[in-house]
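Below is one structure, written out as structure tokens, with a few remarks after it.
Shown here is a partial selection of chains from the complex, left in place.
Labels run A, B and C following the written order; every chain starts at residue 1.
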Amino acid sequence: MSAENLSQQDERIRAESLATKLMKKPELGAIGGVVLVTLFFLATADSAMFTLSGIMNFMTPAAQLGILGIAAAMLMIGGEFDLSIGSMVAFAGMVFGVFTVNLGLPLIFAIPLTMAFAALIGALNGAIVLRTGLPSFIVTLAGLFILRGASLVGLKLFTGGSTQLRGVRDAVEGDFLAPLFSGDAFTGLFGWLASIGVIDSFKSGAPKVPGIPVEILWFVVIALVATYILVRTPVGNWVFATGGDTNAAKNSGVPVRGVKISLFMLTACAASLVAIITVIDAGSTDARRGFMKEFEAIITAVIGGCLLTGGYGSAIGAFFGAIIFGMVTIGLTYTDFDQDWFQIFLGGMLLLAVVFNNVIRKRVTGER
Amino acid sequence: MTRPIIHMESIKKHFGNVIALNGVTFDVTPGECHCLLGDNGAGKSTFIKTMSGVHKPTAGEIFFEGKPLSFDSPREAMEAGIATVFQDLAMIPLMSVTRNFFMGREPTKGRGLTKRLDIDRANEITMEEMRKMGINLRAPDQAVGTLSGGERQTVAIARAVYFGAKVLILDEPTSALGVRQTSNVLSTIARVREQGVGVVFISHNVRHAMAVGDRFTVLNRGQTLGTAVKGEITSAELQDLMAGGQELAQLEGSLGGTI
Amino acid sequence: ADIIVVAHGQANDPFWSVVKNGVTKAGEDTGANVEFRSPETFDMVQMSQLIDAAVNQEPDGLVVSIPDADALGPSIQRAVEAGIPVISMNSGSDVAKELGALLHVGQSEFDAGKAAGEKLAEMGGTKGICVNQEVGNVSLDLRCDGFAEGFGQEVTVIPTMNDPTEVQSKVRAALESDPDVDTVLGLGASLVGEPAVEAVKAVGREDVLVASFDLSAGFLQSVADGDAAFAIDQQQFLQGYLPVVFLALNAEYGLVPGGDVPSGPNLVTQEAAAQVIDLSAQGIR
């Protein structure tokens, strides 16, 4: 080996500002969009939007979408799609409803069983993709139709003809696990804050915001865990490698089959978590739950910087992507725009937010 | 001669209607460097891919340390102690140098739930191993896709050498390397061979092959032309064999026999 | 006065666009500031979030449709708790009072389907199909259920996607594969009713009865020409118009009617069809 021990500092590297370093991370790419959208609504929307209760209001759908979006992002980084997660929300909701209402199981059994059911279907998706070598797009597309149809047939079977299964709220009432999956957290704290006047309350004295909806907590926790896994564990490295180039990853000894199957199980479980939360919250489930959510989850991931071709992206990006999407869809109701213009507005804002991210990133990092 | 680590017997490999290998026999013993030579398209890469678990042979047998064996995946071959530098390098352009280096065999610290990538140590090792090969990386988190051809090849070699256990397979490792890096790689081959590792070395450069090879097997159009031991064959003879026995084009400047 | 309307149907749905026109007209007539909101698809979870968003703005009145009382109940109750007067419309007549709504303007989907079924049975139908372009949308499912009950004979639900060409092909397929089918009920006039009339023409079976929920100019023309039996009108313009007017009056003078207002069902048959075509083409019926 050459005896030299060159100074670590290479003369061929220019100094780099902190801003540049941060913007280079895909994790932070979507922040620009969040800022832009926030500014826009600060200027146009009713001030109620950015009160505490307004924020909870748009964060709730963002959280539900985001849980799916983060899972979809991980799967996309791993190089695959799952188009069946929207239908899985309906299907898992049905299964969960049947367990709690028809069979009367307590949550401690109903939830793990629902999850296991979903994971099994996810694994099946993955196994078919690996076995046949078909694109996951087409395999999970079949899943989209089949699970949606199965939810319909199942609901009719278990309700005696209706496409809506009701009574879940009553069935889980008082279950010790229910607070983990429904309602609001920190209600005591918020009640106290309201009583001392720190946060607004209704005339009745109840705080306007009774607490933080649990899905928001789940959303934040899942985003953190997913980021940790992707960035700080060997498994995360395998996910990136698998999506970047399956062949190269396999040749380098990455267990790509295991990675892919686990990711499919993960998306299915994320879908059933959303199903459980929304079903308990709503107290009912129907055959159209989660309609088009697979699509929105992919949108979320892409807004957050994931490449459709795999191998690149981040969970935090999807986190911000979901917030952008949630803010834009709910935000319009706080403005004076006519509902007819809703879709024009939604499309325009999405494009603006993403273009803005991009311009900022290029400006900062000096890419051509 | 000691018992071979890997012995491949009459390996055939067909891709659809293309016959890439038509009965190749080959072995490598501990502490030797066995060179696999041959014209373009002779089947060298295909052959070492069957050796490292990427392809399953259409026919033929593989013995690993005397036992018949067939690797179902490159991971299995790796776990058995075979490290390979593929001709296409098997790297992910979008990932950083360190992450590519340790792909599939990441160092961890902590235990249980806090078990996580030891990214600092990984970075350090990567910089150090690359420096040994003569490349001073700017930063270990540079994406491999932005490296120069030679830098990229060096990452693949350094990785295989670092993890190499019993057999080290190198498919044209020096093709994109500069003179300094080449001489480092060749001396690395010499070093690991002394440590008892069996090396399979593919090259088109007769001089490189002669410099480190102990035995030379020449493939031609999917078949073995024969194996020679070092000292029994001259550079010129070897070169003739590699060209498939066909005469070479005449050059005004002349290349003095060996290219 | 600020009045917000949250409905489960989309602004680009032919039926709901008429409701929205009613809302807009009421806003103009009363001078109230009205907003119409709806989720992008039939999505009860998102709809409850839209109601929450409306409550946060503390309007002087809130109009909601209630296709799923379980899912929307808590949000509506929150509005009531916050002291916002709520009127329900379209669906939810059975639960409106319970949830604290002042009154309900609309028609029960089930009853409308039942009325249509009875009429079709009376006209001689013996075997029917109910063409549903959005299976799983509870309010549409109820229409088919009501139809089956009122009709009293065998009824098959034909699920389709949102495409007129496909609806036409499917109705044709159903008629061709089972010659006994003599009654077709569509759940939307322009999307299902019109293609169904075409399909019946294409298979050359003049005896088939075609009826459809809601109105569209094209379908009304078919009714007027005798190609279709009737259209079921729930005068949804009223469902948008009346609640807004009621709430505006309530905000100003504290007035409120004493009971529910049934806006339908109203069967538009051959005699009446010609008169409503123009109104339909303007998005009023």
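Some points to look at:
Note that contacts are C-beta pairs under 8 Å (C-beta built on N, C-alpha and C of every residue); 3 or more make two chains touch, one makes a residue touch a chain.
Nothing here was measured: the structure is a model prediction, and the numbers come from that model.
Taken over the complete complex, the protein chains occur as A x2, B x2, C x1.
The rule we apply is simple: only the chains that are shown with their structure count from here on.
Put simply, the chain farthest from chain C by mean CA position is B.
Closest chain to the protein centre (all Cα atoms averaged), using per-chain Cα means: A.
Rounded to whole angstrom units, the spacing between the C-alpha centres of chain A and chain B is 43.
The geometric centre of chain B is 71 Å away from that of chain C, both derived from CA atoms.
Note on chain placement: the centre of chain A and the centre of chain C lie 33 Å apart, centres being C-alpha means. Counting partner chains per residue, chain A shows two or more touched chains at no residue at all.
Contacts with at least two other chains are made by no residue of chain C.
Chain A meets chain C in the complex at residues 46, 48-49, 51, 53-54, 57-58, 60-61, 64, 90, 148, 151-152, 161-164, 166-169, 202-204, 206, 208, 278, 281-284, 286-289, 291-292, 329-330, 333-334, 336, 338-340, 342-343. Within the complex formed with chain A, the residues of chain C that make contact are 4, 11-12, 20, 35-38, 40-46, 48-50, 52-54, 56-58, 68, 70-71, 73-74, 81-83, 134-138, 141, 145. Residues 1-2, 6, 10, 12-13, 228, 232-234, 236-238, 240-241, 244-245, 247-255, 311-312 of chain A touch chain B in their complex.
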